[in-house]
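One protein chain is absent from this view; the other protein chains keep their places.
Each chain carries a letter (A and B) given by its place in the written order, and its residues are counted from 1.
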Amino acid sequence: MTLLTEATPGRRATRPGGRSLPPRGRLGRAALPYLLLLPAVLLELLVHLVPMVMGILMSFKELTQFYIRDWASAPWTGLDNYRLAVDFNAPVGRDLLHSFWVTCVFSVLAVGLCWLIGVTAAIFMQEGFRGRGLLRALFLTPYALPVYAAVITWAFMFQRDNGLVNHVLHDQLGLTAERPFWLLGGNSFAALVIVAVWKTWPFAFLVVMAALQNIPRELYEAAAIDGAGVWQQIRKITMPSLRPINQVLVLVLFLWTFNDFNNPYVLFGKSAPEAADLISIHIYQSSFVTWNFGAGSAMSVLLLAFLLLVTTVYLLVTSRGRRAARA
Amino acid sequence: MPSIPAWFRWARRVFLTLLAGFVLLPLYVMASSSLKPLQDVAGQFRWLPSGLTIRPYIDIWDTVPLARYFVNSLIVAGAATVCSVTVAVFAAYAVSRYRFRGRRIFTVTVLSTQMFPGILFLLPLFLIYVNIGNLTGIALYGSRGGLILTYLTFSLPFSIWMLIGYFESIPRALDEAAAVDGCGPIGTLARIVVPAAVPGIVAVAVYAFMTAWGEVLFASIMTNDVTRTLSVGLQGYATQNDVYWNQVMAASLVVSVPIVAGFLLLQRYLIAGLTAGAVK
Partner (left out) sequence: MKLRHGFPTIGLPERDDSVMRTLRAAAAIATLTALATTAIGCGGGTPTGAGANGDAAPKTLTYWASNQGPSIEADKEILTPELKKFEQQTGIKVELEVVPWSDLLNRILAATTSGQGPDVLNIGNTWSASLQATGALLPWDEKAFAQIGGKDRFVDSALASAGAPGKDPAAVPLYSMAYALYYNKKAYREAGVDKPPATWDELVEVGKKLTRDGKWALGVEGSNLSNNIHQVFVLAKQHGADFFDASGNPAFTSDGAVAAVKQYVDFMAQDKIVAPGNAEYAQNQSLQDFAKGKTAMVLWQTAAATFKAHGMSPDDWGVAPVPVQSGMPGQGRQVNSMVAGINMAIFKNTDNLDGALKFVKFMTGDEEQKILNQTYGSIPPVKTAQQDPAFNTPDLTVLRDTLATSAAPLPQVPAESQFETAVGTAVKELFADAAAGRPITAELVKERLTKAQQQMPQ
């Protein structure tokens, strides 16, 4: 959980001390940073932390439609909601587990593809060529598009009878014997990945592109003189320089993808097909459609715990890897 | 890379062409469908419209009060952006220029809020807003204020994190010079740090604006007819009776153009901001 300090290692050590500003009286000096932080702290408390604590409290209550009118007086149920959620022999737990796996596979695939496409495109566009600016603008467009507009367009294209995708695959190329469904059944997973990658890869592209600008040209020139080819330059210079940013980029992409709600919600509505039952939609359905906010909150808390764990382990492992690589 | 071999050029050409096709496809569908008559979009897909019409662009304003939603989105996203950037600038300045107790806890906590599933605090947040309203009379639920407050906090963690990185890259010698000239800490922030950090601030502002412009889940619960924002309002084209696909596409385009145009105009700053700040 040391995203910040780990992301910029070494800088603090080389910096000539933090206390560079002349103090204006002892009290003022001590209070100032806290004053500056105050708005941020208050906002975080109000919008994130207090509601989260309430959410955790709710997860220990029986908060069904019979009690939502006065949730403070809903009966405490101890760990019942959690037991329900993790009882993998019972249908609720089994469905949650299934949804969890779907989300894991989806996240790994989507993040991997986003990263791969983003890095490749950024490397290819490192050197100037005609039309580069235009292409860059085009590539960034999906990221800038509002989620609803982007995803509803894909939903339009994925219609079985009238959509572009089947028009091309079936009518024009004749690749399939039948018109496949994209928003139902097994293919819905592929549809979800395609939409997520289309919408998110430009972010990876943007970040990597920015990072590449920090690599001094002389490094490449020196390597070229030493006889290193393009491929070797990428392997020996580009990729190692990207390592610190990759650490953060992959983590951010993973957290966004794992928690993503808007994309599946617009694509499938309130009930996603089994193959594309992402955890955020699953929890939404458990709480807002069946009105069992206790169980929904318990599932959210489990999800949060999982993400915390993954993040911590990820940062520990990647940071150690980096330190080792440096040494 | 001074000399680029031919295979690399070819690989680049092929890859970028394919990628451009993938990116362009939905954009083309959106634009072309928005100019099609209804029978074209209700039937088998066709690459070229049977006839061009601007009818959908006229009808969208009647089917749904799009203009009002547009104004709401502008107010909400604009105000959330300004507030978020301001709050983030102060916080990032404190973290980058001062050592103080709780500094690490602050940054770690703020960043970890990125992990919170929105579903977990949607209902509690809603209840808090309602209770604040009952206690103080400040109407947060159903008002734009509540939404602004929510969205500005959504973009805050990433903004603070990015600005810390950016501020760290601004030489302290500048601060010290300002101090010698008699500037207080706030003066230094306003006169030295902020102007020098413009690309970073723009990058953060763009991010904050986009976050607020596209959010669906919270907006659908926290707004009413008067304060509804675009991203939720767009769903109005899929009504009980029908989906007017050409209008959906036209409205999507209308909603997207300002944000995409703004984004592309400012992308230069965004890249500069990222280069100097977060990714260094």
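The working rule: a contact is a pair of C-beta atoms (placed from the backbone, for glycine too) under 8 Å apart; a residue touches a chain by one contact, two chains touch by 3 or more.
Since the model is a prediction, treat every value here as computed from it, not as a measurement.
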Residue touching the undisplayed chain, where the options are A:91, A:128, A:174 or A:227:
A:91
From the list B:31, B:108, B:179 or B:221, which touches the chain that is not on show?
B:221
Options B:63, B:109 or B:169, residue touching the unrepresented chain:
B:63
From the list B:11, B:130, B:179 or B:264, pick the residue that touches the absent chain.
B:130
Applying the definition given at the start, please give the residues of subunit A touching the unseen chain.
39, 43, 64-66, 68-69, 71, 90-92, 95, 159-161, 178-179, 181, 183-185, 269-271, 273-274, 285, 288-292
Even though one chain is hidden, which residues of subunit B still touch it in the full complex?
42-43, 62-65, 74-76, 78-83, 85-87, 89-90, 123, 126-127, 130-131, 133-134, 138-139, 141-149, 152, 190-191, 194-195, 198, 201-202, 205, 220-221, 224-227, 232, 235-236, 238-243, 266, 269
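Keep in mind that, in the parts below, only the chains that are shown with their structure count from here on.
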What whole-Å value do you get for the distance between subunit A and subunit B if each is reduced to the mean of its CA atoms?
15
Subunit A-touching residues of subunit B, taken from the complex the two chains share:
1-5, 8, 11-12, 15-16, 19-20, 22-27, 29-30, 33, 41-45, 86-88, 90-91, 93-95, 97-100, 102-104, 106-121, 123-125, 127-128, 149-150, 152-154, 156, 160-161, 164-165, 168, 172, 175-176, 179, 184-185, 188, 210, 213-217, 230-231, 234-235, 245, 248-249, 252-253, 255-256, 259-260, 263-264, 267, 270-275, 278-280
Tell me, which parts of subunit A touch subunit B in their complex?
1-5, 7-8, 11, 15-16, 18-22, 24, 30, 32-34, 36-37, 39-41, 43-44, 46-52, 54-55, 58, 71, 117, 120-121, 124-127, 129, 135-150, 152-154, 156-157, 161-164, 166-167, 198, 206-207, 209-211, 213-214, 220-221, 224, 229-230, 233, 244-245, 248, 252, 255, 259, 261-262, 265-266, 280, 283-284, 287, 293, 296-297, 300-301, 303-304, 307-308, 311
